[in-house]
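Right, chain A next:
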Amino acid sequence: MLEIRNLNVYYGKLHVIWDLSMTVGDEGVGLFGPNGAGKTTLINTILGLVTPKGGQIFFEGRRIDGLDTHKIVREGIAVVPQERELFPFMSVKENLELGAAFVPHAQSRMNELFNFVYEIFPVLKRRESQLAGTMSGGEQRMLTIGRALMANPRLLILDEPSVGLQPSIVAELFHKLKLIRQNGVSILLTEQNVRQGLKAIDRGYILENGRIALEGTSEELAANEHVKKSYLGL
Partner candidate 1 sequence: MKNEPPILTVEKLIKRFGGLVAVDNLSFTVQQGEVLGVIGPNGAGKTTLTNVVSGLYRPSEGRIFFQGKDVTELDAHQRCRLGISRTFQLMRPIREFTILENVMVSALFGKGLDLKSAQNRAREVCEFVGLKRLKIPIESATVLELKKMEIARALASGPQLVFLDEVMAGLNVDETNEMIETVKKINASGVTVIVIEHVMNVIKELTHRVIVLDRGRIIAEGSYEEVSHQPEVISAYLGEEE
Partner candidate 2 sequence: KPIKLGAVLPLGDITGRQAANAMKLAVKEINAAGGVLGRPLELIIVDDEMNPSKGAAAIDKLATIDKVDFFIGGMSSGVHLAQIPILKKYQKITVWIGAASHLCEKALAGADWYFHLHPWDYQQGAGYAIGWKQILEKYPQVKFDRVFLAYEEGAFGTASYKAYLAMLEQAKQGEGPYVGLVKEFKGESFKSAAFGGGDYRAVLRLAKEWNPDAFIWAGYDADALPMMAQAKEIGFAPPIFIGAPPGWPADFGKSPLSEGVVLYGMWAPSLNKVSPVAEHFYNAYVKEFGEEPATYFAPLGYTNVYFLVEGIKKAGTLEKEALIKALEQVEYESPLGETLKIAPSAVIKHQGFTTQKILQWQNGKQEVIWPFEVQTAEFIYPFPKWEGR
């Protein structure tokens, strides 16, 4: 579904992603790593928000690096960005609507998608008309996730979605992600809460200093000593 080949990304002179190759098939893939490893940068590059210096990115066989972000998104990739990127002066409902409005295969299913999102995050339904900018930190996070789900994506990218969510909702979120996964949506997930994250994915990469340090199924990763020590705190 998504294939990245020999990707190199720089910020000015700073080399952030080093010759990285990875794939996301019809599965859930985790991307773990310490702060500053380059996870967000990688996601931004996939989305065309950052231009790579070298390498290729394919989505469903089509090359997408070099395309404008909006085109990539319309191809069927939705994202939950780390920095939220909501429309602060629009209502919750409008924010959600916009998630679907510009994606061809989501527009027609708007109602259905609304119900789906409201079911996961009932608070969004209750706050339909509140301005997004006035929501609490966690509520905004939910809204961001909801907005991405509204796009009815084939690949859902989530950049640390659990940050700021209350424990019960985190658990539920990963549970729901698993269901979404089972409905045929591929998932690329970065997460600091590795323990929970592993539950929602099939396979994962450990990204350190812009390079892939480790790769394996979620079971393999959970059993790996390095992962245990640095990421699970065991």
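Per the selection procedure, all candidates are chains of the complex that A comes from, given by their letters.
Going forward, a residue touches a chain if its C-beta (ideal position, glycine included) is under 8 Å from a C-beta of that chain, and two chains touch if they have at least 3 such contacts; residues count from 1.
Since we're looking at a predicted model, the values are computed, not measured.
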Check: Considering only this complex, which of 1 or 2 touches chain A?
Finding: 1
Note to self: For a test of understanding, state which residues of chain A touch candidate 1 in their complex under the given definition.
What the structure shows: 11, 14, 34-36, 82, 84, 123, 130, 134-142, 160, 163-172, 192, 194, 230-233
